[in-house]
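The complex appears here minus one protein chain, its other protein chains still in place.
Our next item is chain A:
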Amino acid sequence: MERSSSKVGNGQASKISASPNDDQGIFRRAKRSIDDLITQARRFRLKTKQQELLIRVSALLLIYVLAFATRLFSVLRYESVIHEFDPYFNYRTTLYLTQKGFYEFWNWFDYESWYPLGRIIGGTLYPGLMVTAALLYWTLRLLSFAVHIRDVCVLTAPFFASNTAMVGYFFGKELKDPGTGLVAAAFLAICPGYISRSVAGSYDNEGVAIFALLLTFYLFVKAVNTGSLAWAVASAFAYFYMVSAWGGYIFIINLLPIYVLVLLVTGRYSLRLYVAYNTLYVLGMLLAMQIRFVGFQHVQSGEHMAAMGVFFLMQVFYLVNWVKSMVEPKLFQAFLKIAVIVTGGAGALALGVGMATGYISPWTGRFYSLLDPTYAKDHIPIIASVSEHQPTAWSSFMFDYHLLLFLFPAGLFFCFRRPTDATIFIMIYGLTSLYFAGVMVRLILVATPAVCLIGAIAVSSTLKNVCGLLREKPVGKVLERQGKDKSKGGSDQSIPFQREACIVVLAGALYLLTSYALHCTWVTSEAYSSPSIVLAARQSNGDRVIFDDFREAYFWLQHNTPPDAKVMSWWDYGYQITAMGNRTVIVDNNTWNNTHIATVGRAMSSYEDEAYEIMRSLDVDYVLVVFGGVTGYSSDDINKFLWMVRIGGGVFPVIKESDYLNNGEYRIDAAAAPKMLECLMYKLCYYRFGEVSTEYGKPPGWDRARGTVIGKKDFELEYLDEAFTTSNWIVRIYKLKPPANRK
């Protein structure tokens, strides 16, 4: 008892003695625990290298998400729907692939288009895109995500755009350093030149092909830099993927020989180049022959001969170099002369024999018109008529590239100053693709990766130099350390207000890059996110009004016509009619048979009775025309009529363009040519239009797309019945009357 009480007493005593310093004790304890926390946190503190890795990885993740997200405007505004025309064919084939399997898909003969000819789809398409989407679909299904194939198709292009940005990072790293790679990836993620063809819903070959293109180039440059066979084989397989995806692989198979030639001429021949090019050529060629559409073109077509010529030239180069290393100079000079003569002679002879016997076919019109831009205008109206094939004006360049147009020449300067094998490649790629982009608007897409990479080199180099200047020690301290060594200083090297100028430059760079990002987002949102199948316009009070006439008409076709009905329309709408209306068409966007298209063009531009005969011979049941007179939609069939006349007249001389012109112009008002007012296209578009009042204050029959009153208002159709007109008169469908019983 005593002890315990004494203990208690002691404890109390010690407690009592500590009470005035209680607060200080708590404070000391708190400080100690905070110190402990900080020491523990310091253990997790990253070293500089790890910090850099963290910044890089998080930047890349953000770029990946950004590239995907910026392409989703149309999905958020409308719905997950396939855009334009060509993607509908790709969607239909992908659907067939997932439903029937690869064997059926590879051997598919489609009797529902190009009636009565049909189309060998298995042998006339590039399967890469469809197989990729089908693989993604099956993988997601395997992971038990119940996705619809249409959604997979819609989102394939943004997914591959993100992957392209990642490949851009690695390519930039290979060209210069990781900083360049990051800038290149960021540029690629939002560049409008690429977004235009890879937005969500644009389910087209280019969405996958640009990824394959950049991957092939990256792996090839890596192979040239390292000389490793593994990288070269990988690049051959990437080339195979590109061949399976898009007809633009011709660009790769011609760019690589040009690159090899430039390296040979500038004296940069090396064993690494030999290994890389030969592996890619031989293995890539063999793999490319597995695609039925390409077939044996790598040995037979004139467009692929450059690669073969350079292949043999490389062997000669290797032989000459080997002999040079073995033999003394005088003998070698004699050997060199003979070798050059024999090689040149044999090559010319082989080429001559090949072209004369017809084994090597000449350049096809599509690619020849890239070398001679005036060729298509005079000789091939179908190619000239596509709006994407027009040459490029400065505003298209500015729209699609913005800041990169300034950075491109700067980047070229940096590459020229210190050329390496890799920078020579990117320069050649950039210059050739930019030239082709000038010839055809559509090819701005192919030039985009090169322009982004070269721009990234410029940005990265400039920022590095400026930041280096900024971090320099001030001049006074440096001179102190150097002491008597003032001669090195000489005239004071650094500029006054150096630090301030560097900060100004950095701020300017920040402003420019921010405006690039704003521009790209605006362009994506306003110009490149329209699904084309759904039209939107703003009313005078600012409300948005949606025209869904196309899908209305196609679904009417699907539900209200017999399943074996044949529909005649201009070739633009063929894919959509087959995919959504599920009816047989006469001509579609594949445009592989010019005479068939000319027959349709002739029918559209003839008088009604002649046209009826042509349509009966083609077994047509319904005719579909697109008309923009009520809504002001300017891409309708009347505006495309001049191409129907030109293409039809190109094959059937009975159609003369001068019959439809008044003073060199196509007109549909009172001053129109008489044949124009009587032709089938006019009648089908303007039937009953004379009674319609389209705009307040204008007479009835006012065509809003052309801006005039039509010439002939009151007429009847003799051989056709109006079957359906959509709510805004955009699509009009007519049914052919059966032939008269008694004549």
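Throughout what follows, contacts are C-beta pairs under 8 Å (C-beta built on N, C-alpha and C of every residue); 3 or more make two chains touch, one makes a residue touch a chain; residues count from 1.
Basically, contacts and distances are computed from a predicted model.
Asker: Any idea which of "Oligosaccharyltransferase complex subunit", "Auxin-responsive protein", "Fe-S metabolism associated domain-containing protein" or "TAF1C polymerase" UniProt assigns to the chain that's been left out?
Answerer: "Oligosaccharyltransferase complex subunit"
Asker: Which of A:T462, A:N639 or A:N662 sits in contact with the chain that's absent?
Answerer: Checking the options A:T462, A:N639 or A:N662, the one contacting the hidden chain is A:T462.
Asker: With the full complex in mind, choose from A:A234, A:L263, A:L412 or A:V620 the residue touching the hidden chain.
Answerer: Final answer for the missing-chain contact: A:L412.
Asker: Taking the full complex into account, find the residue in A:H519, A:R551, A:K640 or A:R667 that is in contact with the omitted chain.
Answerer: Spelled out, the listed residue whose C-beta touches the missing chain is A:H519.
Asker: Consider the whole complex, including the chain that is not shown, and state which of A:V147, A:L286, A:M398 or A:A671 touches that chain.
Answerer: A:M398
Asker: Which chain A residues would touch the chain omitted from the figure, given the whole complex?
Answerer: Residues of chain A in contact with the hidden chain: 265-266, 323, 326-327, 331, 334-335, 337-338, 373-374, 377, 390-399, 405-410, 412-414, 416-417, 419, 431, 434-435, 437-439, 441, 458, 461-462, 465-466, 468-469, 491-496, 501, 504-505, 508, 512, 515, 518-519, 522, 526-527.
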